[in-house]
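Starting off with a structure, shown below.
Shown here is a partial selection of chains from the complex, left in place.
Order as written gives the chain letters A, B, C and D; numbering starts at 1 within each chain.
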């Protein structure tokens, strides 16, 4: 029997290395996880629509073209994720992260949030829809290791009954 | 045949009078609209959980209790809305507004956003999921008048074929 | 026990009087039907977005604004219709009519098409998803009278067992 | 971890080589895409029902048999597509293309339209439901390359963070 692959979508902040730290942790623990994410190159994400479909004089429609094209990727991958991790960084509005979290919640996905405690109050509605609220990428990896294999830090590794 | 009532949920900013202006416009035009909203008294919204269910020493759980209780109201009303209007004001993170917008989009609701042009770039993903992007509450009222009755500003009022 | 009201959405051609003929027939037979429709004033339907939300230099985005605003109305009303009647006239592409028919079919609505026999071949995929293919508005009215009350032309009127 | 396969359904016009151009582009870029399509041999598509199930004197029912049999294929493949591309050519009514677009939209599929600018106004409702409006098959391929891998023309190829 082959092991089940878990699909985990990593939404939100693109200015720190949190996705790499999760990917490294998943690889180190050899977890059966497929990690998906939006396109994280900021200028490509902004310009993709205009670059492929043609430029726009009006910034609003330039943005619309790009945001719609990115939505092809993000909605498809969120739609088939088992778990959606949403990261809120220290800066910027990050409304698209909260928007993704709302979509994930409405679709019945397991939602995990990742942010510092200083955002706790502002994110209380989002956190209330989450099944785990993490402060570090390492906690996300530990959550995945436990959820998928039953492994807990500091205890002898054991496989969950499967 | 009685006229259809449209359910419109007004999500987001609670520090300006935009909901009142929409309510006034709807009343002035005598539109068949039921307006719903979250509880908009800030301190009640924060404290409802602890006040009713018992206080918490830990601010995180104080917030969790309140956010969960508010979710009973907001998810029910968003769930039966025809149209969800989401307002982003000048200040604060307003992640709950973007979260509501994500839920509305995933549920297939008609989404209308309301914000100033300075937020255009930061809200491009949310706007791309919206069917109308308004800058003023009066535009929201005009949108409702057109959608429901076919009335347009500056043209003779006419009923849509019903 | 009050009689059930049937919601019937009338999609498609806006250049002939077919909606009026159905409305007249429904009124004459006193059928418990609520008729809904898109905004049928052609120029208002084209210009609504730009008129309310602001003009656009680019015709493509002018159209986008209008089409999105009209979608608030059409998707809501199709979404709660019991029966969706889609009329294809003699002229124009009428792709929005076929688009509405596809939405209605995917949503599991009872689809009724209305068109002349010269369109039979071009509409064969749409007709194959329909539960009745009518050539005249009067046939639509007779279909409603039969479906709702069991009345058939040329037979004594009788109420279906309710 | 094997790469995700994206299912892309190519609906619409069958009289030009647009599907081949997309297939060639997908092969050249080695994208992990499964391309599906209706049966594109016009006379087979018309006659399949009568050929297999028995002929009909009446053209209407001849068409019905064929359209229904084709629907077994098209609805199944649209139903499992991630992305539905709908092509509108220069000629013919192409109502089945718009019908497929309506089904795709109602099912929450990522819709991409492909047509010349002369159709912009007639297709405004369909385009408003699309996440990308392309004019050439090459733009469709570029859209797929960006959506799946984050590659943009004119920039160094890079993998999206996965």
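Everything below uses one rule, namely that a residue touches a chain if its C-beta (ideal position, glycine included) is under 8 Å from a C-beta of that chain, and two chains touch if they have at least 3 such contacts.
Just so it is clear, the model here is predicted, and its values are computed rather than measured.
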Subunit number of the complete homomer, 4 shown here: 8
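Simple rule for what comes next: only the chains that are shown with their structure count from here on.
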Required minimum of steps from subunit A to subunit C, each step between chains that touch: 1
Distance-maximising chain from subunit B - centres being C-alpha averages: D
Interface residue identity across copies subunit C, subunit D - same or different by half: same
Overlap residues in subunit D, where contacts from two or more other chains coincide: 108
Subunit D contact footprint on subunit C (complex, rising order): 59-60, 63-64, 66-68, 70-71, 88, 92-107, 117, 119-129
Residue ranges of subunit D in contact with subunit A within the complex: 1, 4, 6, 82-83, 108, 110, 112, 130-135, 139, 142-143, 146-148, 150, 152-155, 158, 160-162
For the subunit C and subunit B complex, residues of the former touching the latter: 5, 10, 19-20, 23, 33-41, 44, 47-49, 51-53, 65, 68-69, 71-73, 75-76, 79
